[in-house]
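Below is a structure I'd like to ask you about.
With one protein chain held back, the other chains of the complex are shown just where they sit.
What follows is subunit A.
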Amino acid sequence: MHEFPVWDVGGFRIDFSTWGTIIVTMIITFALARLAVRNLSVENPSKMQNFMEWIIEFVHNTVASTMPLEKVKRYLSLGLTLILFIFISNLLGLPFGVVFEYSEPNAFLGITNELLEKYHGHVHIAFWKSPTADLSVTAGLAIVVIFLVHYLGLKENRKHYLKHYFEPFPIFFPLNLIKEISKPLTLALRLYANIFAGEVLIATILMLGLWGLPFLAAWQAFSIFVGGIQAFLFTILTMVYISQATIHHHDEEEAH
């Protein structure tokens, strides 16, 4: 399989494939959003504006399905950025790959002698992938979300937020703790695993050569679908977690 170019700068490792594709994703996302708001109009929106408003409407409905309507507006930007960034990230690795073969050690690309030995003198370095196919990136996103969830829970709903760790009985504290820890873990791993598996399968199908073309087409189409689903899932789970931490449901508590 491929290795990724990692530049070691005095102990600080820079993964070119990850950094590069994250920056590309940011540029695409921002360019898309800017294109949509180029000629803003109240009465006669352009097609791009309509498209972006449709996305906003969609995210608005998604967020509104998890929390009271008046709270939605605060998290709309977060949800939009999440869904756009993750969706574009997921699609980024699909259309092509950039792979070079190296047989010389290269400190800049993190090619060491051990690595060369592992691959019998020829190492394939991939410069292009979905940033979300890297667990380090999805972990970053999950950390942002989980930090926000606990911060908002402590800030806006302190009493019930703290109390919920000991419910329904204090003995449940370890279980609740595991639940809270599993949230960011599942968030990061689900996204990473789905997208990474997709890329692995694409790499595998590519080994089939020309015969793999129909499979590749089918799988790439399915990967677009998976990318959309995962972006949507990440966003809605974020909103569900925020909603759980910040909103105290009276009737729900009585029902338990």
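Just so it is clear, contacts are C-beta pairs under 8 Å (C-beta built on N, C-alpha and C of every residue); 3 or more make two chains touch, one makes a residue touch a chain; residues count from 1.
We take it that contacts and distances are computed from a predicted model.
**Student:** UniProt protein name for the omitted subunit, picking from "YceI family protein", "Aspartyl/glutamyl-tRNA(Asn/Gln) amidotransferase subunit C", "Sugar ABC transporter permease" or "ATP synthase subunit b"?
**Tutor:** Cross-referencing UniProt, the chain left out corresponds to "ATP synthase subunit b".
**Student:** Could you tell me which of A:Asn61, A:Ser77, A:Ser103 or A:Thr186 touches the chain that is not displayed?
**Tutor:** Of the candidates A:Asn61, A:Ser77, A:Ser103 or A:Thr186, A:Ser77 is in touch with the missing chain.
**Student:** From the listed residues A:Ile143, A:Leu162 or A:Ile229, report the one that touches the chain absent from this view.
**Tutor:** The single option touching the absent chain is A:Ile143.
**Student:** Quickly run down the residues of subunit A that touch the omitted chain.
**Tutor:** Output for subunit A: 1, 3-4, 6, 12-15, 18-19, 22-23, 26, 29-30, 33-34, 36-37, 40-43, 45, 49, 52-53, 56, 76-78, 80-81, 84-85, 131, 134-137, 139-141, 143-144.
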